[in-house]
Each structure stands twice: as C-alpha cells, then as structure tokens.
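Only one protein chain is missing from this complex, and each of the others stays in its spot.
Let's look at subunit A:
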Amino acid sequence: MFANNSCEKKGAGIMATRLVFLSLVCGAVSVSVGEHLTTSEVPPKRPYFVDCRSPEQETFSCWWSAGDYQNLTGPGALSVFFQKNRDVWRECPDYSTAGENHCYFNSTYTSIWIPYCVQLRSQIQDIVYHQMCFTVDEIVVPDPPVGLNWTLLNISQTGQHFDILIQWEPPPSADVKKGWISLVYEPQYRAINMSDWKPLEVERACYQSVYGLKTGMEYEIRVRCKQAASEKFSEFSEHLYVYIPKVPTKETLFPFTMILIFGAVGVIIVLMLIIFSQQQRLMVYFLPPVPVPKIMGIDPELLKKGKLDELNSILSGHHTFKPELYNDDLWVEFIELDIDDQDGRSHHSDTHKLLGSENLNGNCLNIKDDDSGRASCYEPELPDSDMLDRSQAEAREEKASLLDSEGRAAHSSTTDPSPPGRSHPGATAEGASRSHPQIQSQLSSQSWVNLDFYAQVSNITPAGGVLLSPGQQSKIEKTAEAHSSPKTQKCQLAMTTDSAYTSEMDAKNISATPSLNGNEPKVIVSPYTVSEAPASSVPPVSDYTTVQAVDSQQSLLLNPSTLPTKGTPMPAGYLTPEQLNSIMP
C-alpha cells in the first residue's frame, strides 16, 4: 500500500509541475504576443465628432476631430452630412460660421424633439468615419450668465461678518423671456486664497444671498447655468470680486461701551447697598427728627399716663422743679369739684382755698388770680419767709371764707364724701369776710409730690389759716418743721395724715385754740389739727379712727391707730353730725 501511494504521489507531483510550467510559458507568450500586437498594429484614430451643442435650443453646431489622420485636418478634407427625422441625408449647410471643423445649423435647420443624425464622411463621401444621432433638446448647453454684481445686505454687529446679495443676467442668447428655454443657475464662491469653490443652491432665480462672509477677506464669485432637466452645465461666468474692509472703530468701541455699561451697573449696585445698609443713619442725616418737648433729666416715658408715682419720686428729688405741667390738670379737677358745689359764689373762693392746700409745692400755684403781680411763677425759689408773710396777711381772709363755707361744707360732705380736699365742717374761721381764698402752702415744692391731688383741711388756725394734711405724714412733718416759727403760730399749716379724724394730740391742739371753741354748737371736728409741735410727733393716722372719748372741752379724742370697723361706715374723712352725736355723750 505504501508503495502504491508513493507512486501515485510521485505521478501527481510530476503532473503539477508540468502544468505550472505550461501556464507560465503560455502567459509569457501571450503577453509578448499582445505587446507585439499592440505596438505594431495600432489602428489610427479615425476622424470623429467631438460633440454637438445647441446654446439656446434654436441652433446647434457639431465639431469634429481628424484623429490620427493628419492629412485630413485641413478644411474640406472631411464632410458632414445630416439626416433629420430619418429623412434624406443632406450636407452641412454651414462649415464656417462656427469655426474650423465646425458644422453650424441655423434655426431653419433646427427642429427640437426631432431625431438628428450626423455623419462624418471623407471628401469622397464613401467612407463614413463617424455617426452621431441626437435630438436637439438633449444637446442644449447654454452660454454662461452675464452681468454679475453684488449688493451688501448687512454687516454683523461685531463687524466680523457680512451678507451680500448677488445678481446676474441670463445669457443673452437664451430666450428665457418667452419661455422657450428654462434655465437654472448655480453660483459658487470662495475666498481668494482658498482652492475649493463652495457651490450654492441651484435655483431658477437670477439672484441669491450669500451669508457669513468675513470682513477683511476678498472673495471670488462665479455663476453657471444649465437647462432645468439637463445635466450639462454651462461654462462659468466671469469672476466677481467681493471685499469689505474691517471696521476697526466698531471693534474697539464695542468692548469699551460694554465696560462703561458694566461699570455703571456696578456703581449703581454699590450705591444701593450703601443706602440700604446705612438707611437709618441717612434718614437721621437728611431728615433730622423734630425735637419733642423734654424735661431735663426725666424720661419722657414717665410723663405718660399711669406712671405718676415714678414721676413723683423723681420730681421730689429736684429742688427747682416747677409743677407747671400739672397746672391745667389740677385746675380742671378743681373746676369739676366746684361744679357740685351748690353755692356759686363760693366756687371761686373754695377753689382757691383748695388749690392752695393741695399744691403744697406751689410756688407757682400759690399765686392765684392776683393782680397785684407780686409773685410770679418763674421765680425759681421764693423765700419761705415771704410765703409766710403772705400767708399771715391773708389768713383772716381765709378764715372768713372758710367760715362761710362751713355750713356748705357740712352739707356737701354728706353728698360728696370723696373729695377730702374740701373745706371741712369742722374747720372754723374767725373772720367772715371774703377774701382771696388763697391758701398758701408752707411747704416747699418738693413735698407736694408726695401728696395726693386732694388734701384735707386739717384745721383752721385762729388767725384764719387753713391747715391741710398731706397724703404722707413724713413729708408733712418735715415741711412743718421747716416752716414752723413763732410767727407762724397763727397761720401755720400743719399737714397731718389723711386721717379723717384727728388724733388725740390733734384734738388737744384743737381744743387749745380758742377759735374752735367759738364755733357753732355743731362742731364738726376737723380731722386735722394745727400742731405747733413738730408734726413728727403726730403718728400716722388712718382714714378712719374711732373716737375714744370726748374731753371736757367737748373735743374728740380719737384713737389714732385703729382701723375703721365694719360697723362704722364713715364717709371719707368726715364725721357726720349724727355720728358725732352718737359718739358724744
């Protein structure tokens, strides 16, 4: 077996090599033969029609080349015959118009949509070198457009780019107006240094816009046309050059204006920030606040309603305080009180009396409707001695007025228990004459703040002075001390507490004074007494006290420290006659 295989293999190998050798040989031979053939027997190029062309679909012409037949290049060596619509063959009507080797067919010979055949024949007209058949509508290749021009459409805001509109005319040979031929156009443009032409769209219109050209660069534009359905374009028109120089001022101005705008906006923003942050200060600077009335050293807040106690405390520390502010209020309140009084005549006098007692600070208030002009509100300090003298002088008058008002006060006390400042029924006065009911307060201005608006008449001195008791004992005592003097025995005002009833001591004082004894049988004990002794000895008396006893002189001895019992509803500061009768034996 092996031997057979080897034999077969050997045979196959020999065959293969032979085949390869043969193929190689054959290839070489054929190539050499071919080369030989081509080099030796190259048929000369026969004359042939290069092309036929109709520029406007009204005439056409064909031209030929002699090829390798150099002896046939001269005129007349070759002839052209044409056949129109499979008719008879005729010779070319015009050899000269279109130029050498051209056959020109004018409009009379030209029919569209009709098949033509042209033949290139030798002069003897027996050899047909070349034949070409066509229809005229197929060979229409128009002339290039003419009249190329451009107009500037716009330049961009940056001045870098611009747009133009290019326009042209159809070739004059083509009868576009009548509609005999329809042309489409294709413009192309490029930058001069570039090599590639950029074609624009093929359109029927004789104008087109070119967008996005750069300033400072020169451009070249050309247009060509063709029949609508054909594929053969015409030659290109003459080149049009477009150039727009760069506008440097616009470029440099542009960032400058932007800087200006941004700067202004920034400045405005900063100003706004400043204004808003410093709003309060600016308001104060431009619109200064109107100064409100102000008392030096006193917070205006205290002057509002309801804060009187604090104000009182402050003002008590000031020596030169003038109670001007409270003038009107007190007057008003006094007036109100007087309305209730039945007797009209004594209004004025009562008011004056009461006013003087209540406004113990009353440098200013003591000066009432006095046309004498001796005293004025604006003097910071009036010497106490002056005040005392004045009080002495008018003591009788006061007494008189008080006496008159006694009875009325007695009546009025029942009806109007509230105001403690009214003249008490127990108050006695020696004189009956009316006088300026000016009640002068011995107390200095400082002490009045501690008093209520209403002060009670504590006693009437034999001289006719009315003694009032303030709200607070301590102040009263102080003022009483300050102003007490031998001279003032008669008309000293001693301020006791608000107690409606006199204390024991007070009662003694009262009893000591002859004036009291001279009173009417209906003695209404004034809750206030004139005390020559320092008022500090007078203990604080509550509003209501009980009567301890009545001494021999028919004066009431009151219990100073007792509070009013429930069973004894007393009018404030007054002891009614009935009550007195009940108490007295």
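Quick note on the criterion: a contact is a pair of C-beta atoms (placed from the backbone, for glycine too) under 8 Å apart; a residue touches a chain by one contact, two chains touch by 3 or more; residues count from 1.
We adopt the following convention: contacts and distances are computed from a predicted model.
S.K.: Between "Somatolactin", "Metaxin", "Signal peptidase complex subunit 1" or "Cell cycle control protein", choose the name on the UniProt record of the chain that's been left out.
M.R.: The record names the chain that does not appear here as "Somatolactin".
S.K.: Can you say which of A:Y95, A:Y116 or A:F162 touches the chain missing from this structure?
M.R.: A:Y116
S.K.: Return the single residue from A:I192, A:A229, A:A264 or A:V284 that touches the missing chain.
M.R.: Among A:I192, A:A229, A:A264 or A:V284, only A:A229 touches the chain that is not shown.
S.K.: So one chain is hidden, and I want to know which residue out of A:Q57, A:Q208, A:Q456 or A:S469 touches that hidden chain in the complete assembly.
M.R.: That would be A:Q57, which touches the missing chain.
S.K.: Identify the residues of subunit A touching the omitted chain, counting contacts across the whole complex.
M.R.: Where subunit A meets the chain not shown: residues 57-58, 86, 107-108, 110-117, 131-138, 175, 177-180, 182, 228-229, 231.
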